[in-house]
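Following: one structure in structure tokens, then a few remarks.
The complex appears here without one of its protein chains, the remainder shown in place.
On to subunit A.
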Amino acid sequence: MIEFSHLNKTFVSRAGKVEALKDVSLTVENGDIYGVIGFSGAGKSTLIRMANLLERPDSGSIKVDGVELTGQTEAQLIPVRRKIGMVFQQFNLLESRTVAQNIEIPMKLAGIASEQRAARVKELLQFVELSDKANTYVSRLSGGQKQRVGIARALALSPSILLCDEATSALDPQTTESILALLKKINRELGVTILLITHQMQVVQRICNKVAVMENGRIVEQGTVLDVFGSPKQEITRSFVRAIIQDEVPQSIQKIVKADGKGGKIEKLKFVGNTVNEPVIAEICQQSGVEVNILCASVQEMQDSVMCVFLLRLLGEESAIAAAEAFIDKTGVLREEVVLK
């Protein structure tokens, strides 16, 4: 478990002061895959580096498994860091070493005997599906393979926590998928808690159960992925949601709707989690007698559930439309009226 509370950090440079973190509080529970999403410069890199105190806060508290880290010296932090694995965007592997030698390093540093190291390396290589590359030099690997080595290295000392610093940002979409699947496997099979930072919505959508959205050094929204992205409150969160789900009426459809002069109302319906099972649209027609036209629909899997967005056009008497709206609200489906500009 990682508990950040009221963290502040300001970097002073010749260019001026940068407030990287402003009163940031966040708790990662055991078993979570917690994603921190934000654009570059939002402060998420600084935040993840606080979990193993690579970066020290100006004020605030950092507890890992209940132990306060902020007062500890670099020497005291060594055993703590050995229990927290870290994976990097640029992999940060030793190019002058083979795959096996890279994975072995943390164990070597911790003084583990060489037979034990060799056995563990074999096990890890199998886990990340790189058994045939043990004696290959890292410089000969592809990006995805390098990240697998980075992950195996991070797991070498069987950490309870894994920190991922933009672990998939340097990879192509397909490789990203395979690395995300691997992270999920680590979480499920090894029970490792994962804290990751990313600017890719795909990452949060695929594997995270909780998310925090960062902007200008602050966490502007946090909670379960379905809650935060199901009903985003901040503009930045909405922009991330838009990256994966179509929730606006496409221009071409807007043109047609405006041109036909039939009037009516356009409603945005958002089905999150359980509400997906409800036959809401069919019932709208039956209950209120309005004519329902689906302008646009979009479905995304998230947190092992789904989020669907329907853009409906309701045609009929004003009273019938009002009745339909009242019915929708009663079902618990999120409804929002859309006014075309």
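As a convention for this text, a residue touches a chain if its C-beta (ideal position, glycine included) is under 8 Å from a C-beta of that chain, and two chains touch if they have at least 3 such contacts; residues count from 1.
Everything below uses one rule, namely that contacts and distances are computed from a predicted model.
Participant: UniProt name of the unshown chain, from "Methionine ABC transporter permease", "Spore germination protein KB", "Sigma-70 family RNA polymerase sigma factor" or "NADH-quinone oxidoreductase subunit L"?
Facilitator: The record for the missing subunit names the protein "Methionine ABC transporter permease".
Participant: Considering the whole complex, which of A:I105, A:I253, A:C296 or A:L334 touches the chain not shown?
Facilitator: Per the contact definition at the top, the residue touching the missing chain is A:I105.
Participant: Among A:M86, A:A167 or A:L269, single out the residue that touches the unshown chain.
Facilitator: A:M86
Participant: Kindly state which of the options A:S59, A:S96 or A:S158 is in contact with the chain not pictured.
Facilitator: Among A:S59, A:S96 or A:S158, only A:S96 touches the chain that is not shown.
Participant: To test your reading of the contact rule: which positions on subunit A touch the chain that is missing from view?
Facilitator: 52, 54, 75, 77-82, 84-86, 88, 90, 92-97, 105-106, 108-110, 137, 139, 153-154, 157, 163
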